[in-house]
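Below is one structure. I have some questions about it.
One protein chain is absent from this view; the other protein chains keep their places.
Letters A and B mark the chains as written, and numbering starts fresh at 1 in each.
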Amino acid sequence: MVPVKKNMDILYHSGTLLILLGLPFFLSGTVGLIRFPDIYTRLHALTKADNVGLGFVVSGLALQSGSWAVTAKLLLIWLLVLIASSASCHLIARSAMQKNIQPWTRQ
Amino acid sequence: MSYFIFTIFDIVLVLSMVWIAWHLLGTEDIFKAVVLFISFGLLMALAWVRMRAPDVALAEAALGAGLTGPLFLSALRRMNRTRKGERRLDSDETR
Partner (left out) sequence: MSWMHTLFALILLPAIIVGLFRILRGPTAADRMVTAQLFGTCGVAILLLLSTGMGNPVLLDIALVFALLAALTTMTFIRRTWHGSGKKKHGYSIP
């Protein structure tokens, strides 16, 4: 067993904590996708909560990776997912409005 | 411990893939089948990763997510109805 420096140990455990913090966002995004009544609210639940969860997971893994190249690649992945998710959320919501899909209201 | 968790991961992955394939082949809504095919490609990529073949997983990700999904979706508009009762898109889109 290689003796681990104290600094790396702290980074590793804080990274684990960040990943653990990001998991409920994914699960709540899925629960919102199942439970919400409308396409607009489902888009809202999914494209926001999942990206926050992915941000937590990426930052936790970047703290644990210990190299700048892996950190840059992880941040690039998160940036690409953000761009794709926001663009497709906007496109789907606009197209649903043009197709006369009524938003859900509480009667 | 690691072996145990990997085994549970593989079992859940394989069962969900079989379930997706069953619904994909059984449905009459072709758009639903296309979306299920895209999801099946993603889970297939995960399965290739678990079979320690990352190169095949990379090809599956590029082909399944980037090529066949858009091709099926753009072919869906041009397709004629071949059978009665077969739906290309959802008939009632009210909500």
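Convention: a contact is a pair of C-beta atoms (placed from the backbone, for glycine too) under 8 Å apart; a residue touches a chain by one contact, two chains touch by 3 or more.
The shown structure was predicted, so the numbers you read here are calculated from the model rather than taken from an experiment.
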item	value
Touching residues on chain A - with respect to the absent chain	16, 19-20, 22-23, 26-27, 29-31, 33-34, 39, 42-43, 46-47, 50-51, 53-54, 57-58, 61, 64, 70, 73-74, 76-77, 80-81, 83-85, 87-88, 91-92, 95-103, 105
Touch list for chain B against the chain that is not drawn	1-2, 5-6, 8-9, 12-13, 16, 19-20, 23, 31-32, 35-36, 38-39, 42-43, 45-46, 49-50, 54, 57-58, 61-62, 65-66, 69-70, 73-74, 76-77, 89-90, 92-95
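The rule is short, and it goes like this: only the chains that are shown with their structure count from here on.
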item	value
Inter-centroid spacing, chain B versus chain A (mean Cα positions, whole Å)	22
